[in-house]
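For reference, the structure is listed below as structure tokens.
For this view, one protein chain was removed and the others were kept in their places.
Showing chain A:
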Amino acid sequence: MKERLQQLQQEALEKIAQASDLKALNDVRVAYLGKKGPITEVLRGMGALSPEERPIMGALANEVRAAIQSALEEKQAKLEQEEIEKKLASEAIDVTLPGRPVRLGNHHPLTRVIEEIEDLFIGMGYTIAEGPEVEKDYYNFEALNLPKGHPARDMQDSFYITEEILLRTHTSPVQARTMEKHQGRGPVKIICPGKVYRRDNDDATHSHQFTQIEGLVVDENIRMSDLKGTLQAFAKKMFGEDREIRFRPSFFPFTEPSVEVDVSCFNCGGHGCNVCKGTGWIEILGAGMVHPNVLEMAGFDSKKYTGFAFGMGPERIAMLKYGIDDIRHFYQNDLRFLQQFNRA
């Protein structure tokens, strides 16, 4: 009996080893471990054994059964694995074929620059003020210390609609309007982005429509050194931590003193190159301390309040930053141009 059991184990293990698929393996299981299988049969013959031999044989039979069972399981796992691998191998694809494209647009380079500047100043506690593009002569000029007949009006030939209404030539009227709304009480801390219009022929460097961003801070004890510090912080964030700024005296009717602001060239770092025309500096802003007439006209006491204002051109900044050579690109909307500003 013992020999029979050992022989059965031997046979079964051999057949398991030979089984090449799950079906063959199942046949082996049924053949050896089934109710009509030889091991069951052997066990049925146990009655003929002596009481001493019975438990020994019983144990042996269970051992054989267990060995076959475990061999079956092992083989099953192996076959299943093989099957999966075969299936997966048949499912292989060419990963180099192109993916299903996701169609993406992107924002205009001017929006890109404007939003970057907006966010920078929002971070410094500014809010964004907006105003009409068709503006009263009063807000565009007079409230900004440019009375009728002022020689500086020559500097900005304008699109008038009537004698009193025109397309704004700068975003400064938003400053005048915002100050007026504050009714003589500070602080005012705004930037004003928007479209402006001038009577220029469109060419590589001129556009009858362009954008501007102005900033205005009015409060007690605002100093010109605050303007310098603010613009320095802006220049570093916008153009790089190594940037420096410098003020050059200038003239705007709505500020006194007035300055032009240069940023050390972000292309060459100030050594002189094509971008900065060899000077190491790039003119980027006009700025100054708000003229007392402007404060007074908007209802602020110029003895108590001071303020600074600055203005810049997103087109110019974008042209410098991205090396764009013609301002007309911004308004032609050639997709081959727009697509270039798609990175985060």
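One rule holds for everything that comes next: a contact is a pair of C-beta atoms (placed from the backbone, for glycine too) under 8 Å apart; a residue touches a chain by one contact, two chains touch by 3 or more; residues count from 1.
Please note the rule applied: contacts and distances are computed from a predicted model.
Visitor: Given that one chain of this complex has been left out, which of "Spermidine/putrescine transport system permease protein", "Ferrous iron transporter FeoA-like domain-containing protein", "Phenylalanine--tRNA ligase beta subunit" or "NADH-quinone oxidoreductase subunit N" is its protein name according to UniProt?
Guide: Looking only at the record, the undisplayed chain corresponds to "Phenylalanine--tRNA ligase beta subunit".
Visitor: Specify the residue from the set A:Lys36, A:Lys87 or A:Arg100 that touches the hidden chain.
Guide: Of these options, the touching residue for the absent chain is A:Arg100.
Visitor: Which of A:Met1, A:Met124, A:Val275 or A:Ile324 sits in contact with the chain that's absent?
Guide: A:Met124
Visitor: Quick one: which of A:Glu11, A:Asp27, A:Glu53 or A:Glu115 touches the chain that's been left out?
Guide: A:Glu115
Visitor: Out of A:Val28, A:Met289 or A:Met319, which is the one that touches the chain we can't see?
Guide: A:Met289
Visitor: Taking the full complex into account, what residues of chain A touch the chain not shown?
Guide: The missing chain touches chain A at positions 97-98, 100-101, 103-108, 110-111, 115, 118, 121-128, 130, 132-136, 149, 151-152, 154-155, 159-162, 164-165, 167, 187, 189, 195, 197, 199, 201, 208-209, 217, 219, 221-226, 228-230, 232-233, 246-251, 256-259, 289, 291-292, 306, 330-336, 338-339.
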